[in-house]
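Missing here is one protein chain; the remaining ones are kept as they sit in the complex.
Think of it as A and B in the order they're written, each chain with its own count starting at 1.
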Amino acid sequence: MTQQGNRCLLCGSALARDTEPRVCQECEKRHQIVFELDPLAGHEDIIPGKLYAGRVKRVHDIGYFIALNPGVVGLLRKRDARGEHAPGEEVVVKVARVRGDRVDLLPWESDGDYTLVPLRKHIPLWKIGRISVNELGSAVRIRGIVAKVQRTSGPTVFTVYDETGAIECTAFASGERAYPGIDRSDVVEVRGEVVFRLDRLQVEVRHMEKLYGAEQRAVREEIDREIDRKAEPLRPEPLVRDPVLEALYPGMLELAKQLRRAVLTGVPVFIRHHADADGFIAGVAIERALLPLMRTSSPDREAEWHLFKRLPSRAPFYEMEDVVRDLQYSLEDAERFGTPMPLVLVVDNGSTAEDLPAMRKLRVYGARIMVVDHHYPGEVRDGRALVDEVAEIHVNPYLAGGDYSLTAGCLGVEIARMVNPEAGERMSHLPGIACVADRVKGETPERYIRIAEERGYTRERMEVIAECIDYEAFHLRFMDGRGVIEDLLGLGRLDRQAELIEIIWEEARRAREVQLRAALENLRRAELANGLLLCTIDLEKYTHRFSYPPAGKTTGMVHDAVASERGGERTVTIGYGPDFAVLRATEDVGRRYRMNLNTLVAELAEELPGAGVTGGGHEVAGSIKFVEGYRRQVLERLAEKLARLEA
Amino acid sequence: MTQQGNRCLLCGSALARDTEPRVCQECEKRHQIVFELDPLAGHEDIIPGKLYAGRVKRVHDIGYFIALNPGVVGLLRKRDARGEHAPGEEVVVKVARVRGDRVDLLPWESDGDYTLVPLRKHIPLWKIGRISVNELGSAVRIRGIVAKVQRTSGPTVFTVYDETGAIECTAFASGERAYPGIDRSDVVEVRGEVVFRLDRLQVEVRHMEKLYGAEQRAVREEIDREIDRKAEPLRPEPLVRDPVLEALYPGMLELAKQLRRAVLTGVPVFIRHHADADGFIAGVAIERALLPLMRTSSPDREAEWHLFKRLPSRAPFYEMEDVVRDLQYSLEDAERFGTPMPLVLVVDNGSTAEDLPAMRKLRVYGARIMVVDHHYPGEVRDGRALVDEVAEIHVNPYLAGGDYSLTAGCLGVEIARMVNPEAGERMSHLPGIACVADRVKGETPERYIRIAEERGYTRERMEVIAECIDYEAFHLRFMDGRGVIEDLLGLGRLDRQAELIEIIWEEARRAREVQLRAALENLRRAELANGLLLCTIDLEKYTHRFSYPPAGKTTGMVHDAVASERGGERTVTIGYGPDFAVLRATEDVGRRYRMNLNTLVAELAEELPGAGVTGGGHEVAGSIKFVEGYRRQVLERLAEKLARLEA
Partner (left out) sequence: MTQQGNRCLLCGSALARDTEPRVCQECEKRHQIVFELDPLAGHEDIIPGKLYAGRVKRVHDIGYFIALNPGVVGLLRKRDARGEHAPGEEVVVKVARVRGDRVDLLPWESDGDYTLVPLRKHIPLWKIGRISVNELGSAVRIRGIVAKVQRTSGPTVFTVYDETGAIECTAFASGERAYPGIDRSDVVEVRGEVVFRLDRLQVEVRHMEKLYGAEQRAVREEIDREIDRKAEPLRPEPLVRDPVLEALYPGMLELAKQLRRAVLTGVPVFIRHHADADGFIAGVAIERALLPLMRTSSPDREAEWHLFKRLPSRAPFYEMEDVVRDLQYSLEDAERFGTPMPLVLVVDNGSTAEDLPAMRKLRVYGARIMVVDHHYPGEVRDGRALVDEVAEIHVNPYLAGGDYSLTAGCLGVEIARMVNPEAGERMSHLPGIACVADRVKGETPERYIRIAEERGYTRERMEVIAECIDYEAFHLRFMDGRGVIEDLLGLGRLDRQAELIEIIWEEARRAREVQLRAALENLRRAELANGLLLCTIDLEKYTHRFSYPPAGKTTGMVHDAVASERGGERTVTIGYGPDFAVLRATEDVGRRYRMNLNTLVAELAEELPGAGVTGGGHEVAGSIKFVEGYRRQVLERLAEKLARLEA
């Protein structure tokens, strides 16, 4: 129907090339032909002497103004008219004359049957990206994929994209959803006029149809191929050489590609990350890589605000509270604005069994889930872990024989560099900070740290930055800290970084010293027979509650302070509150004493069935939860177990 | 003024029917008449040879372009002009000729006095609902009621409705509120041009006036009558026969009507409901009935988002925190967007003295308040309860001799079916779930449950759904859970319901088992001399705080588990925290031992004046609050009192 040819519209017989309208002389004779003007036709398309269908628009003293389409109105003088016409009445008229914008009409002298022949004006096919203000008021024809369908208080708005760009196509249907048969991800052909409305170019739809079969396939494939090509990430050399990183490389590349594809096709991206320095670094790095892409290449030109979110998770996993909130907003956006369900990227979280329920729930609603994490994902079989049930892509060093020391910040920056090499260039110092923040040891972390040092960050400065981010994160709670975190990380104005660090560091240091002093003063130390020093501190009683630093970090600080007195060896520190305990031990306690926190937790849970013991972490660091009434028992048992360890 | 007649505008003498402009020959002779063109007049309305008032719009080499109204501009050639004119100057001109859009002007040859005669173009009266894109650019006249007045950064926007629909009428007044004399709920006549702006049809006001007296009354009555007719709810047969339901029927019908009226007249509807399964069911049922109506019949075509809210109340009553928030938003909407104060529907809450302060406060601000509840409303006199002071409609089984067993979910669904029978059809299984959730017994609940069973829900499935909603509600906190709750209830996609239930149920069950195990393990049991088994559990010590299920539900679970060991008899369970206790007893304790929690609370409050004892509930279930320092005394006294009960 949208194809142009030189055949008679009625009988299909061949026509001379220029015949307009395309009806052969035979047919013209045989039928009483009345033309229906294309809604996009102009005065120049009207052929005097022919009959046209019209609709009375206004009645005036002088005569009837009759619309042949929304843009072409002619005058049928009262003295010429056959009888009276009412506004809205449909009539057949003969075009007498066309002079400029003026169309003189005559009545159709007959009342007999006629054959209505719709004329389709030939409109050139446009690539969406080429439509500019120069085309304002012009008719265009486009073919593309529907990215989103939004019912507004006025028209239904179809956002259509092809491989060159996207445009909103507005269709009116008096209070109804227009073109109910056309939905997101359909391939369509739109004919319409370029208009400027609200604050952007749109196509006002005159005709839209869904394409099928070969035609549909061809359009979709062309767009897909081109978008795939555009989505292809760069393959930068990783910042450091590391076999685990190498093994993870293809998955990271695929993740980068899926992120780029999401941007190009208008799919929202949500980043949910752990609320510590490593998590912020990973999340912010990917954010900074994606945003410039969104600004230039999303079908939604305000994608940065509509289709992107990065949020810290307060718990050390993607918890129910988070997903409830994420779903609430995604479903509202879907219902209200026609936005697709998001691609959710869980960062520095997401690998453990605790993340699973939230991710499962997202999955029910069609969100795609990807994970970049360096926490232990439970048993790995054939390179797959528990959460691979729902995670489409799962990047985790444990899946490739690595461990915690390849932090999320490292992975995030490497992925960011694939997503957007330009943005990636400014980030090479971030993995080093992440490694320092997470206190990981090893060759690869050291290499990352060295890169940061080469970029002018001393190890001490990195520690300061990491602590500043922890301090900010503590106060940000559910906010993303956009702006401030970037500045702290040196991704913004560098003068501001220096000033900010100075101010925040002063506060953070003062706050931690207050906590540390109170804690150390009240620390109980017990030399165990096996040579271990067991330090315990009642955090509820001897630290300020709801103040920075929180329990886990405070315990870590106390532990570091005590352990350093013993050369960083044979020290275990337990900070406890009413229903939890945080445990830190020096590395040798794991290595030589074979302490394993996870084993301890399992034993306690079994031995004290009423205590509701849960928890875990690394071998020598983690936390335990229990019901308040069993605190004494849990702690006593724990101490006994530690006393029984042998080097 | 808006009436047309055939009388001279100056002297009132009769005129021939067609005389235009309507000035008699006598007057034309007597006065030097200068016409003022109607702002809506076009070129076709200008009569050559007459004098018109105009304003110099542009000065050009060729002459002065003079606007006779915003749309009609004529040319006074310099060679014809008498002297110079400055832009903005007001002048009197004579129309020499009108050819198409071209108006040739001549100067007025005199400087004398003249009589300015404003011409009002006759414009047909339109019903608002009939104005469509076909009228773009046309002049219309409408009469209706002002639904809302909004000052924007540009024009003042008056939303005007009649019985057929609503439209925004925009009026400009350079930085001021236009037509300050016209306000919400006034009856007005608007003359203006149909334009397409932002993304919708509007009337650009050329003239608006408030109607008075008989005219006003006639318009208002016609609209009112028609809206009343449209607001009339259906009178569906209730899903079950029940005398209490029958007695409540008229009030429910009136409530349904008021909800429909609110939608039709652009009044916001807020639903505030209890955050448990019964409350969610009641709230969601009414929401689902209202939304389709809003989409088609509200003066605000995005009413669903602007004029509707459903929110759970975390407390088991409409509390101060809630009303503070609701007022904040309502008052801002009123000030910023001219939105009327809402109709607030309190559901599964609202009947008790605790609800009163919040509702009173709303009332001060003109919000209308209606209540659908099944909690004991205090003493009922002449079918009226305490909160009827502020509740315009109060539906509660206790007001009709019924009790708690006719749950809010049942009432809500029955009302939803009156509001919107079509939406109501899919909800007949909901009351059953509500009855199971609230564990109510009796014939009517059983009938509702049977309906759900007929629709394929086993009793077990209903329990599961109820628990899933409790679990969601716990995590939703202040969010409404739109989307997910509907899916859980089987009002959305059924495949999604199944998947969701599976995921959430697994989590909910695991969570409750953790709580239950810890609680049971630490339960203290005391066989009292009177045959009662008194179980007590320190919830703070022996359950996980801030975890699902919360205190009340945990106590209930423990109680059910213990009571079932004794055939559901002679069991009292008290779960307590630092400053509260939850009490559950088997039914026979109320019946045979005549235990009444409310009496116990009253006694404790009297005996321990410093303990700040408050609380209450049903006879055999409820909660007690006290100050932490008296916990031991309160619990001991309570145990003593229970021990003294006699069967």
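The definition used in the following text is that a contact is a pair of C-beta atoms (placed from the backbone, for glycine too) under 8 Å apart; a residue touches a chain by one contact, two chains touch by 3 or more.
Owing to the predicted nature of the structure, the values given are computational and were not obtained by experimental measurement.
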item: Absent-chain contact - pick from A:Glu302, A:Glu389, A:Glu607 or A:Glu636; value: A:Glu302
item: Touching residue (missing chain; options B:Lys94, B:Arg295 or B:Lys625); value: B:Lys625
item: Hidden partner chain, touching residue among B:Asp61, B:Glu237 or B:Glu606; value: B:Asp61
item: Of A:Arg241, A:Arg545 or A:Arg566, the one touching the omitted chain in the full complex; value: A:Arg545
item: Touching residues on chain B - with respect to the absent chain; value: 57-58, 60-62, 88, 102, 152-155, 157, 170, 172, 174-175, 197-198, 320-321, 324-325, 327-328, 331-332, 335-336, 357, 360-361, 364-365, 579, 609-612, 614, 625, 627-630
item: For chain A, residues in touch with the removed chain; value: 44, 100, 132-134, 138, 196, 198-201, 296, 300-302, 305, 472, 475-477, 479-484, 496, 499-500, 503-504, 506-507, 514-515, 517-518, 521-522, 538, 540-545
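Convention: only the chains that are shown with their structure count from here on.
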item: Separation of mean Cα positions, chain B and chain A [Å, integer]; value: 33
